[in-house]
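Missing here is one protein chain; the remaining ones are kept as they sit in the complex.
Presenting chain A:
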Amino acid sequence: MAGNLITYRECIKQALREALQADERVFVMGEDVGRYGGAFAVSKNLLQEFGPERIMDTPLSEAGFVGAGIGAALGGMRPIVEIMTVNFSLLALDQIANNAATLLHMSGGQFNVPLVIRMSAGIGRQLAAQHSHSWEPLFAHLPGLRILSAGTHEDARHMLAPALADPDPVIIFEYTSLLNLEKELPTSINQVDIHKAKVRREGKDISLITYGTGVYKCLAAADELAAAGIAAEVLDLRVLRPLDDETILASVAKTNRAFIVEDASRSVSVSSEVSARIMEKSFYDLDAPVQRLCGAEVPIPYPKHLEDAAVPQPAQIVSAIKTLLQHA
């Protein structure tokens, strides 16, 4: 069995290698992707394998190299731009929001931007306020972008190829706290649908809807709930924009209850949007109001106990759902 175990980091790396081998137009650029081996060792040795033309170290110039990625995509290349972490992405937000996201529509369909931006995200390594942002909702707000969240090894391994095949800009969120985590990668799967949410575990009693680092947390919670006789369905949103309403509403129609989990702070988040859609479109399927467990509304502090308190923990998910179903 051990032979099939693979880290999340290795999944991303294999995806990158595959993409570079598959298409000469693909190149990777970002801070420290080459000589340093990637800030998190994701692209270690890729420079040696593919050379500096295809693995480009950039200066600290997020607006510049993301904008250049957009231009290179317009010019026929297939850039994979790495923003070291989401925390630095706002320096490039103007390029993403005003250029990548708008060009196709604004040019009346003439100029599409086949660009992939990857960035690592998430909390959990005691990096304090400026390095612990969960900004998926911020990007999910922008029409014209496809926002993907790789909450599993499967997605880390197989999301990149369809993202590169997409004619429009795609942002992939990867999670630093998962990098060293080993999981078995199912050999039966060699592609993922970047238009659909994915049921990670079937259940009939309640839909646990989540994304990113919430996926493994919710799966762990579902295991525990199963021991207490509660069959929780775990739905990984995976595509945060455009949201896959169909899969979300089908799950709710089956379980009649929805519980949404995310690390991002509660206000104006992905969960608030999902909750609103369920209410708008499936109100009569619900046996109870949609519930949410989200990040605290606070800049993330450095000490472990406060950091943990700032985002949902599996034990909290379990107890919240038990309480919810007991009071049913």
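Throughout what follows, a residue touches a chain if its C-beta (ideal position, glycine included) is under 8 Å from a C-beta of that chain, and two chains touch if they have at least 3 such contacts; residues count from 1.
As a convention for this text, contacts and distances are computed from a predicted model.
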Query raised in the report: Absent chain per UniProt: "4Fe-4S ferredoxin", "Pyruvate dehydrogenase E1 component subunit alpha", "ABC transporter permease" or "ATP-binding cassette domain-containing protein"?
Result: "Pyruvate dehydrogenase E1 component subunit alpha"
Query - Residue of A:Leu5, A:Ala22, A:Met106 or A:Ala129 in touch with the missing chain, whole complex considered - result: A:Ala129
Report summary line: Contacting the left-out chain: of A:Asp57, A:Glu182, A:Glu202 or A:Asp285, that is A:Asp57
Requested in this report: List the residues of chain A that touch the chain left out of this view.
Outcome: 31-32, 35-37, 39-41, 44, 57, 59-64, 87-88, 91, 125-131, 296-299, 301-306, 309-310
